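The complex appears here without one of its protein chains, the remainder shown in place.
We call the chains A and B, going by the order they appear; numbering starts again at 1 in every chain.
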Amino acid sequence: MAITLTHYLVLASVLFVIGLIGVMRRKNLLMLFFATEILLNATNIAFAAISHYIGDLSGQMFAFFIIAIAASEVAIGLGLLIVWYKRTGKIDLDQMNSMRG
Amino acid sequence: MELYLYIALFAPLVGSLYSALFSGSPKSQQVGIVASGLLFTSFLSSAILLTYVMSGHTVHVEMMTWMATGDLYIPFGFVVDQVSVVMMMVVTIVSTVVHVYSIGYMDHDKGFNRFFAWLSAFVFSMMVLVMSDNFAGLFIGWEGVGLCSWGLIGFWYHKESATWAANEAFIMNRIADLGMLIGIFLIYWNVGSLQYDVVFAEIGNLQPVIITWIGIFLFIGAMGKSAQFPLHTWLADAMEGPTPVSALIHAATMVTAGVYLVVRSNAIYDLIPNVGIFIASLGAFVALFAASMALVNRDMKRIIAYSTLSQLGYMFVAAGLGAYWVALFHLMAHAFFKALLFLGAGNVMHAMHDELDPFKMGGLRKVMKGTFVMMTLASVALAGIYPFAGFFSKDLILEVGFVEHHYVIYTVLLLTAGLTAFYSFRLVALIFHGEERYKLFGIHPHEAYKFMLVAMSPLLVLAIIAGSFKMTYFQLVMNLLPATQYHVHDQTTYWIMTIGTQLFVIAAILFAYKKYANWSNVPDGSSAMERSFFYKLLWNQYYIPKMYEEIFAKPYAELSRIAWKQIDLKIVDATVDAIANGIYKTGENTRDIQNGNLSTMLRWMVVGLVVLSILAVAFTVGYNAVGA
Partner (left out) sequence: MLEPIHVALGSLNIATLAPMLIAIVGALSILIIDLAKGGLHKSLYVMIALLFLLLDLGALVDFGGVFLKNGTILGFFDVMLMDGIAILSQIIIVVGSMLFIPLALTSKRFHEYDYPEYFALFMFMIAGFQFMVATDNLIMIFIGLETASLALYTLIALHNRSKSFEAAVKYFTMGALAAGFYAFGSMILYAISGSVEINQIATIMAEDHYRNIGYVLLSMAFMIAAFGFKLSMVPFHTWTPDVYEGSSAALAGYMSIVPKIAAFVVAMRLFEFLVHSGVAWLQVILYIGVVVTMTASNIWALVQSDVKRMLAYSSISHAGFVMAAILIGTTQSNTGLFLYWALFSFTNLGAFTMLWVNRQKNLIAGQSSDHPYEKFSGMVKTMPMAAVMMGLFMLSLAGIPPFGLFWGKMYLIGSAVSSGYTVLALIMALNSAIAGYYYLKLIVFMFMKEPIVGYDQYYFMNASLSLKTIIGIAAVGTIFAVFAVNPLLKVITLFVYNSGY
């Protein structure tokens, strides 16, 4: 069976949904970051595939930039996580509700 | 020239703001001097503009676009033309004099600085009123002078009567302003613009009914500001304010705004002569009505206030009969001698330690020579004796009545002229002649500061010679106003009328002197005259204030009480509370969305996305189904 663009797009969508479910379900901050990475990488696959099938380079460019941005996001995210952990000793989302209303 | 226009307009505002800066601090003389200086600057600019306008030009500036939304376009412009420049001169001259005078008059008052802030603010509003080139600007100035007048009547706010009078004036004016606002809306509705030039050019194309309504509603506004019957009661009560205020606002400038409005709108009133006749009749009635009340009153300032009312009646007669330039001329002359009269009364008040009853004075001419001379001459001008200002302006109105064949009005005005002379000199005689009754009350009167008298002297000069400007003035305003000359054609009739009027007036003066110059006791309400019906009627101002109290105030209070207890508390408040509580409860119940948990927040976002996506899909399905 030949792999067509549709296969890639379905894969990307499935990954995206997995990411979304992760974002909704995970209570661990680190896992949450993983889930957001899955979201972005799902998009990357789709971009690369579309770019290949329609013969246009800008999709791949987009994918590269997403990778770069995802990397810097992780850097910031982990930084915040470490500070938070040092302060409270926890990385559980449910503990994080000093502000409400 | 635009520069002078802006200086004339904004110098008072600067003065007001400057004084307001110091309003919290103790009295300092320099505030008064700076404010007066700025007003003098304004006067000089006005004078320069006057010479410019006299050479046949006008100045029209559009300062900025004030409002432009959709079809609504209100530019904010000012115009200096033949009519407004006359008003500007009157306003700046009188207010400069009053400012300088007030430096002395308010010398011992704690609110010295505050007073100047209000007074200059008033002048600024008045300038906006007269210089505006559209009805919106006029209305802003109109409200501004109302506000400042409220602040100045109630200047001594610790006095119950002063605050009451201030509120009365404000409320009565508001009622009238509503009428005026309706008039302005009608104009905008039908013409689509508020610019004077556009409105006056277009007004002839409207249906007569609409023009009539516009005229009536505008005149209702004028009635309030110029205290015409039945909205006249506030003016006498407004005398609670400091005397310079009475001189500036309630004699020379603000109360004449109504006349100015009618003169300015002459293009409208020319089309509706019936309304004009009504205005003239009402004016004549008020002239007589107010003069009669002045006959018996025992409050110096109120007598002058009634006289103002009566003279406003004269002006409306002229304006109503289409003699707009005559009305404006009398407005100008009246401003000078009436302001002078008031300022003189202020001197007397100061000397008598705020005693207002002329029966408790007498013989003051010995101690107050300057004031005596000024007030006498002002009264002569008011009575209309040749060659003083009043003769030229007031007799002209009589002639207008005669020439236009309104003999009833003519007769009423003639009679009023006699009454005017009588009560004016009754006042002068009681204050300055006869026995020194004030000694009974242990008062030691003294003349006012020299500089106050000097400050008043320009008004004195103008009160004497203003009549000689008549022809120059006529040449000037006939560019803008209908230039009808009013002459009694028959020479004999003319001379009989003039000399007759003069003799009648002089007789009234002599009678007043004879009766009151040698007055010796303070009346206590026991004499036969004081018990007569007419005296009581006049003394109680025709029972009109009482009637208002009974007919309007009391039922209104009762109605308000019912409305408050029954309607407001039980229905309106309950409804409002219910709505407010409902909203508040909704807020309280739904704020749990914001429970501070990050997981919930993320879920809300995903839910939002999912809902949007489902809607997108649903729409597409529907779209394709319909499309197919």
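Quick note on the criterion: a contact is a pair of C-beta atoms (placed from the backbone, for glycine too) under 8 Å apart; a residue touches a chain by one contact, two chains touch by 3 or more.
Since we're looking at a predicted model, the values are computed, not measured.
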With the missing chain put back, one of B:G204, B:P230 or B:G596 would touch it. Which one?
B:G596
At which residues does chain A meet the chain that is not included here?
9, 12, 16, 19, 23, 29, 32-33, 36, 39-40, 42-43, 46-47, 50, 54, 56, 58-59, 61-62, 65-66, 69, 72-73, 76-77, 79-81, 83-84, 87-88, 96, 98-101
Where the unshown chain meets chain B, residue by residue:
64-65, 68-70, 583-584, 586-588, 590-591, 593-594, 596, 598, 600-602, 604-609, 612-613, 615-617, 619-620, 623-624
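Following the convention adopted for this analysis, only the chains that are shown with their structure count from here on.
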Using mean CA coordinates as chain centres, what's the gap between chain A and chain B in Å?
75
Along chain B, where are the residues that touch chain A in the complex?
591, 594-599, 602-603, 606, 609
Along chain A, where are the residues that touch chain B in the complex?
20, 23-24, 27, 32, 93-94, 96-101
